[in-house]
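With one protein chain withheld, the remaining protein chains of the complex are depicted in position.
Entry: chain A
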Amino acid sequence: MKVFLLPLFMFLFFVSQSVAAELIPDSVWLGNLYYIPHWTLIFAILIVTFYDKEHSYVGLLNGLAFAFLTDLVYTSILGVYLLAYGLSLYFIHVLKRFLHKNFFVVLLYSIVGLALSEVMIYGMYFLIGQVSLDFTAYTFSRLIPTILINIVFLLIIYPIFVKKLVKWKHETEK
């Protein structure tokens, strides 16, 4: 049952982030600031920290599946999101062993994960020639707004999902 529930929520966030990008009106884009919703990544980070055990990879696999869908549906180059999400989620999976599970640690994970994957995505598109923005301009116009907007999303879903994820985890242990 839970096996299907998590991807269902992932899919919900996956679809809603594109609809949100279309419906947020022009004035909110704040001039040249761009922010990219990485809601599936945030939810995958929550799964990794609160649902996954030491040797299970539910969050990582979910993240990979939806990263591939993002590549397929929203961009014209396959594999960039796959690599970026995969590496940053695995990094968090390793990091998880050394830190406690509380809100501030999740905040740290999210910032690290977002920065890591955003910079990797930027780096790969830069290598391919898809973008030609220099790194300083990129940092101020995209990286920082993106991290901030996704942290806001984390603040909203954290209280809703954390207890449920922990509960589901204990249910699977029985």
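The criterion applied here is as follows: a contact is a pair of C-beta atoms (placed from the backbone, for glycine too) under 8 Å apart; a residue touches a chain by one contact, two chains touch by 3 or more; residues count from 1.
In this section, contacts and distances are computed from a predicted model.
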{"item": "Chain left out of the displayed complex - its UniProt protein name, from \"Beta-ketoacyl synthase\", \"ABC transporter ATP-binding protein\", \"Cell shape-determining protein MreC\" or \"Na(+)/H(+) antiporter subunit D\"", "value": "\"Cell shape-determining protein MreC\""}
{"item": "Residue among A:Leu61, A:Leu83, A:Leu99 or A:Val119 touching the omitted chain", "value": "A:Leu83"}
{"item": "Residue, one of A:Leu5, A:Leu72 or A:Leu108, that touches the chain absent here", "value": "A:Leu72"}
{"item": "Touch residues of chain A, complete complex, unshown partner", "value": "11, 14-23, 25-26, 29, 32, 34, 36-37, 69-83, 86, 121, 124-125, 128, 130-131, 133, 142"}
